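Here the structure is laid out as structure tokens; the discussion comes afterwards.
One protein chain omitted, others in place.
Take a look at subunit A:
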């Protein structure tokens, strides 16, 4: 088997060390490790080595919308962004609500070889919110589904949500809720507030998210189950999760990079690149989310990578699709909003972007310590890099990024999936 020596990288942002990979496993971590003749050496002075990132919330679009993304292009984007495992959301066509569909997605991931793909199963048949999907069959399938979500839609029926939370306890699954009270968000186009009032765009009130989160943490407490809340976007949501955790409720929560950086002021441009669900909120919300990610109230960063073809965004606001791509810029946004602001250390970034998401989703072999004997799922980044985002260079099939033309710090240079380099010097291998 081939060997790779990563020389002088700051492991989790600490002191420079050498990391020797042998095959799929980390053989040794230390200083002054000698490179033998058969060893590929990666000079990593000044760079940061993290466990391979894990995204609990990715839309890969296959099957059904291969014009936006496929499992292959999506996992290539993942590798470019430093990810070694992604959880693929169930809102595909057909919906991933049967063992057959989740197995198909799982196998496509394996064949691609750029990142482990762990399919998420739908909670309800067809994401319709009415009838539980075959959660157990999806769990028992080759895909081994552990996370269930109707993402894109909220499981708004309290009884269905209760049953789902109860049912997955049998095999240790978790329900990931897209918290959006449907009646309160009818016709919603953006965050409800000062800007929506001025622009005449349908308002998406914070309470539509917060009321569902409040209900779901209480349901989880009542039935003794655990619940995961997708993409928190408001200061009020943070408060509810904080309260639930203090009460001992088994809840985890995620935030997207864009909700850590962007505000609804950007919607004044009417540029649909900023149209996303949940919507961009206010500066106050952004600050509350950063703080919550720092203090652990929010457990993880998840991208909600939502690729759309150009024509679905090159139109008027109301007609445009919601969502933005995120896999290839996530780490840079986290560096800017959390590391460079002093809110998170690199070790904490590893926790929020690899260790915890792997734990919540039970992604085996991911989110492990960078130490001897562990699987060689690794990400190497250059934090000193500064560059302007150009979607033309994305590996994703779609370029709907809100950061086009923006300067973001940091760049992932190398990614290893079980010892195989999927990204070398910023280029896909």
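Keep in mind that, in the parts below, a residue touches a chain if its C-beta (ideal position, glycine included) is under 8 Å from a C-beta of that chain, and two chains touch if they have at least 3 such contacts; residues count from 1.
Assume contacts and distances are computed from a predicted model.
Taking the options "Amino acid ABC transporter permease protein", "Aspartate carbamoyltransferase", "Sarcosine oxidase subunit beta" or "2Fe-2S iron-sulfur cluster-binding protein" in turn, only "Aspartate carbamoyltransferase" matches the UniProt protein name of the chain that is not displayed. Residue A:203 is the one among A:203, A:236, A:307 or A:419 that touches the chain not shown. Between the chain not shown and the residues A:103, A:150, A:192 or A:351, the one that touches is A:192. Taking the complete complex into account, A:311 is the one of A:283, A:311, A:340 or A:390 that touches the chain left out. Seen across the whole complex, the unshown chain contacts subunit A at 189, 192-201, 203, 205, 269-270, 311-312, 314-320.
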